[in-house]
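One chain of protein is taken out of this complex; the other chains stay put.
Right after this comes chain A.
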Amino acid sequence: MAVLLIAEVSGGTLAVDATAKALTAAKAMGDVTVLCASAGCGGAAEAAAKLDGVSKVLCADDAAYGHDLAEPLADLVVGMAGDYSHIVAPATATAKNVMPRIAALLDAMVISDVTAVVDADTFERPIYAGNAIQTVKSADATKVLTVRTATFDAAGEGGSASVESIAAAANSGISEWVEDKVAASDRPELTSAGIVVSGGRGVGSEDDFKMIETLADKLGAAVGASRAAVDSGYAPNDWQVGQTGKVVAPELYVAVGISGAIQHLAGMKDSKVIVAINKDEEAPIFQVADYGLVADLFDAVPELLEKL
């Protein structure tokens, strides 16, 4: 079995954590070739070559791949798909955009958010916002799938794969990039952070959400939010943890003022240690918390800040 792993490359830099976790899943399916496609992706390709278990790295360096547009990347991958039994990517926004397009062009059904590899044809994935786990077996000649990174450990370093440059595919030019509005932050990235501090509707306002951010900064953590907090305008959408947001599995997850709707739990229940602070002792979040503190967050968080 030959597997093509599409590396997550952002601004010419390899997203090591996401790619290394997807690599662990990909290795269970066969021999792994990594594709880095971006504008100026030489550095990313070198970084990917160092990951343990990579046989070869292909580098498609072209301006067409600089902004993660689906159409040119799909055309590139489809052109080389004949050499592979599996096409795999970490389930990032970029991959969710492009992988179904690749699958359709190959007349295959995409398998999204794989959480376990049973064998080379059979995969587990969550459905109904994580309320059920489905095991599916694919009959397609080429398996196209995205991997939910939170459930796989990152592959280590120590590899020394060769890097080969490949030509870009023709660009249809039917879509073009205009601008990115990415929040600049010194905090760790949400999906790979060791600690995540999240706030929910209980935080009550955008101003009070600053308290969650202060606690996160004290712990060197990323900031998350529940869907309710995002919908109420307390936090930006890219902080959303849950089935429709990001799925995280840090060492420590601190849920403040979050009731624990199933859609939120789906995004964080694989965390190693979960702390919940909520004044409602019946809140469902306590059913998954290792340590629950029934308290008013406006008392508990300042005290916690003082004592950490």
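Criterion: a residue touches a chain if its C-beta (ideal position, glycine included) is under 8 Å from a C-beta of that chain, and two chains touch if they have at least 3 such contacts; residues count from 1.
Here is the rule we go by: contacts and distances are computed from a predicted model.
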Out of "Electron transfer flavoprotein subunit beta", "Alcohol dehydrogenase (Cytochrome c)", "Putative ABC transport system permease protein" or "Thioredoxin domain-containing protein", the chain not pictured bears the UniProt name "Electron transfer flavoprotein subunit beta"
Which listed residue, A:39, A:70, A:120 or A:163, touches the chain dropped from view? A:70
Residue among A:94, A:198 or A:226 that touches the chain left out of view: A:94
On chain A, residues whose C-beta touches the chain left out of the figure: 10, 67-71, 74, 92-94, 96-105, 107-113, 122, 126-140, 172, 174-183, 189, 191, 195, 219, 231, 236-238, 243-244, 246, 251-252, 262, 269, 272-275, 281, 286-295, 300, 303-304, 307-308
